[in-house]
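Every protein chain but one is kept in place in this view of the complex.
Note that the chains are named A and B in the order they appear, and that numbering of residues resets to 1 at the start of each chain.
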Amino acid sequence: MSAPATTAALQVRGLSASYGPVTALDGVDVTAEPGRITAVLGANGAGKTTLLRTISGLVRPTAGQVLLGDRDLTRAPAETIARAGVAHVPEGRGVITELTVEENLRLGALLGSSRKRTRHVIDDVYAMFPPLAERRARHAHTLSGGERQMLVIGRALVTGPDVLLLDEPSLGLAPRIVAQIFGLLRELVDDAASGRLSVLLVEQNARSALSIADVGVVLNLGRVVATDSAAALAADDGLRHAYLGF
Amino acid sequence: MTQQADTPQDTEKDTGQPAAPARAAAPAPRPGRFDAVRRRLPKSTFARHALAALGGLVVVFLVLELTNPFRNSQFATMSYYAIAAVGLTTLTGLNGQISLGHGALMAVGAYTTGLLLGPDADGAALPLPIVMLVAMAVTAVVGVVVGAAAARLHGPYLAGATLALAVALPGLAIYFDEWLGGEQGLRIAAPRPPDWFSDAVYFLSANETPGVKYLAYVGWITLLVVLLLMANLKRGRVGRVWQAVRDDEVAAELAGIRLGRTRVIAFVVSAACAGLAGAVLAVVVRLAAPSGFTIVLSLSLLTAVVLGGLGSFTGALLGSALLVFLTPTVTNLGTSLGLDATAAAEVAPFVYGVVLVLVMLLAPAGAVGVLRKLWHRTRGNHPGSSTRRSA
Partner (left out) sequence: MQQFLNVTLTGLAQGAVYSAIALALVLIWRSTRIVNFAQGAMAMFTTYIALSLIEAGQSYWVGLLVALVSGLVLGALVERVVVRPVEGGPELNAVIVTLGLFVGFQALAAILFGSTFVSFPAPFDLRGFTVGGVNIAFTPNSIFVIAAVVVVMLALVALFRFTNLGLQMRASAFSQEVSRLLGVRVGAMLTLGWALAAVVGSLAGVLIAGGNLVSPNYMDAVVVFGFVAAVLGGLESPGGAVVGGLTIGLLLSYVSGYLGSELVALAALVILVAVLLVRPQGLFSHAAARRV
């Protein structure tokens, strides 16, 4: 919670998107501030995935703006947005299974750093996730679900992002692994060295997400129904029962 | 005859799969100018189609009697392209399969015809219609073999396999050159019009019936019969099953349709058309030789079908007509640009290639699709969701 709100890393203003006749996002405002984890919550079909995909340029918005600092990224191509410092870990993980663990990481590290630093950041990831180091030469399809999640988070980190978009990282993982990954996420954001990182964490598993998030945004049918501190959201029984399912 | 919409209850009752709502959404016949006419039309689909075919016959008679022998021969050429194109569109447009082997299947029909008719006119033992039926049957049998393999393939794999067929089959004609005449091919006697036929034409128009005109009649009558049968097939249960398979295999499978068998049957029907087309080609060209059945023939057929609009018989006719009647114009254009005769003859296939690419990029629903869109636009409707392109 180092930076003041005015230097917010990622601002989403009035964002709308649709799939043909289906409106999936309807005027959504979200801010992801540096040094904070912002949880995006809501039931299945609320538009969480669409929100992340629209931010990262995979879906074209019909209205609204996506700003990174003072840079307008609205309607920029996905590769440009990635190069601007937005790392999106898609739903269902997005490991390239035909490549080795090391190649997946190298691919991430190509974004922006020199050769020497590449080696360095990849070694950092191996230090952070020892299971990956053991399997660096293996094809990624041999990894377990938890290891895949480590790989994609590691791959997102080696791109040197300002903003990290995570889509349901807990999906299909054992609680112990989820706890481990969430704990790591918290450490990363709190780490002074990466103090500028903002995280937008999409989760259906609202209880765990709120336990590590600073603030939360609740979506329902493509609209924001609540924005508040994580603690306040967790304490609001009505909201919890209506939208968060716990 | 491809324009009439199914009545909604028809569609739902017979197939009960997801393609049905889209087709059921076609505008219901509304009261209008043609109501009086419509009420007088026969109720049964077959009768309506037969009436249309009869009308077609009258038009064919008028056109062939009123045009010169050169045009007559062009119409004869168009008839076999159209027969094969109707067969191909049945397969590609209705069933979603592609075939680059239809040129080779036409070769089967043509060679069969050549073997049965022989090189001199007096030697022919069998009457022409029987010869054509045999050619059709033989090709259908080949179609069973090819179709059994093709039924399990899709898209690029099917295209590659049928392309291999198109490349491979001419080799057989050379391998069995004792029977099939090798590179030179088989010369085929042009059948003479039977007396009753010439007499009938003379009675109606006071014209003689030279060989060329007779063959144009043979081709067009065959084409009308094929169209009549195919239109019925398309409107009937079989056609709807085929379209169901094309639109959504999973849904079709769930609805109890046997995919493999459906595909084989579609291929066989389509092959039979190609065989008939080959028979007509054989008597019109009076030669069956490997050089007549190159890949370019298959690709011309594909051009006709794609240009007209996949799945539409009107489109197949339109495409064949463009193919036959525009080719001389395009060739002349080549000559006037200073090309020699052999080079000018290649301008037409060049245009086919360009057309195939452009149609796919600009108007994948083909000419019929474009016309239909314009029609809907002028009537202030949205173009219905019942486009005939296959996915």
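Some points to look at:
Everything below uses one rule, namely that a contact is a pair of C-beta atoms (placed from the backbone, for glycine too) under 8 Å apart; a residue touches a chain by one contact, two chains touch by 3 or more.
These numbers were taken from a predicted model, which means no experiment stands behind them.
Considering the intact complex, the chain excluded from display touches A, B. When the omitted chain is restored, the residue from B:152, B:237 or B:258 that touches it is B:152. Screening A:107, A:128 or A:171 for touch with the missing chain picks out A:107.
From the options B:134, B:299 or B:318, the residue with contact to the unseen chain in the full assembly is B:299.
Looking at subunit A, the residues touching the absent chain are 56-58, 77-79, 82-83, 87-88, 90, 94, 96-99, 103, 106-108, 110-112, 155, 159.
Panel shows subunit B; residues 92, 96, 98, 100, 149, 152-157, 159-161, 163-165, 167-169, 171-172, 174-175, 294-296, 299, 302-303, 306, 334, 339, 342-343, 346-350, 352-357, 360-361, 364, 389-391 of it touch the chain omitted from the view.
Rule of thumb we're sticking to: only the chains that are shown with their structure count from here on.
Note: centroid distance subunit A to subunit B, computed from Cα atoms, is 56 Å.
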